[in-house]
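One protein chain is absent from this view; the other protein chains keep their places.
Right, chain A next:
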């Protein structure tokens, strides 16, 4: 009997083909399904300090961001997996007017606060007005970062409009600031200080408890507006100040991660203990150590002396050596190496103290010392704060570098309180300082180098050097308002040359490096260049 043969050949061949295809599909999909996010579990992580209050608008420490940010949303945020891309958060979209001075954000509908109330543009407006135009005794430490904002308007419940006084090229990134948590307008109206002691946001996790000195607990927000998120049932942030205790907690599996970072020896210790159970993520860090000179003291008032100090530092050699033992490494100028404003290598090597020929640099340094009338064996104090990592390592390195051009430097280590008091009072010769930010933006990072008395009469409380440099002020102002990206970059380079090479008011030593060794059970987390940008919305644990 002749039967018709189905297309595809004999039945056994078809069966074999189907089985083979099935096998291939299974083999290909198996690794993928292993990476499928799992819902459930409680993430325990370490926070090495404690928040003073719960209000991010008035605080400046990661110790608040890490435990409390998961309770809140921002208007827009940095993509946690793709920094520095800005992605929607409570705003589902935005438009920018052709002249760049009006930003219109469309707010998501159906977003609810943890108390059940509906979020509207009024809440966004109230939150931003608290940040930009604080009233009465409300403190906002970021008001100065939004001087370009003329008004915040909420023309309808789903629209927020920011009207700027001038075009600001990094305004959108400033709005993505991890500190700009959106609060409830009704609560702020009743008591603008309420959020200093209470938590109530729209974020993926609801607040459960905070035991001061011990831990902070969050539980999944079942009504979260992103469907299927968060993956975790909850989280438990444990406050551990002692570095050895932090490492032990990760080694023992009691905590899966510490989001700020560990030093290379601590990383190695954790990896040795956990073996294949450890994953290490590393990244550049938007933090660095600088040295500020007291320009009101001799011979620090002489640019030749300051330049000699910068020339004496072998940054490239120091980077290789110190990165083995401390959280420093990358050599860079004013802006983060690898960041969008990083100094090109060719430009960098032209700056004082950034060349590769350290012998020649030190010879030039000695010549400058002689010109400035600084004798061999000149002695001065280097003020430092009593923070082991990386301040002490950096200071010891500097003292050795300066010894090699015949200077004798005393390391004066003080607790943070007296250290800041000395800096503020100008009671130092040179001091190890630092700079940390959430975004590679010249507006944020160059502001501390402006004159101590600014052209508008304001006092720059971060200029401990006490100098006035109107060229720097002008360059900062120009770059901040520059509409052309190339022009802005050029202005930043001019600012950098003026600060680090011509006047040498301050110097950069090394940039920091973030090292996050964590349990391999932790997924959906990618280390970024700022420890202020942690976001638990998409994080999950594998068992």
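What we mean here is this: a contact is a pair of C-beta atoms (placed from the backbone, for glycine too) under 8 Å apart; a residue touches a chain by one contact, two chains touch by 3 or more; residues count from 1.
Following the convention adopted for this analysis, contacts and distances are computed from a predicted model.
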Can you work out the missing subunit's protein name as recorded in UniProt? Choose among "ABC transporter permease", "Amidohydrolase-related domain-containing protein", "Gluconate 2-dehydrogenase subunit 3 family protein" or "Transcriptional regulator". "ABC transporter permease"
Of the residues A:81, A:118, A:208 or A:244, which one touches the chain left out of the display? A:244
Which is it among A:144, A:208, A:360 or A:485 that touches the chain not included here? A:144
Hidden partner chain, touching residue among A:115, A:223 or A:415: A:415
What residue numbers in chain A mark contact with the hidden partner chain? 44, 50, 52-53, 59-61, 137, 139-145, 196-197, 211-215, 238, 240-242, 244-245, 248-249, 251-255, 273, 415-418, 420-421, 424, 434-437, 447-448, 458-462
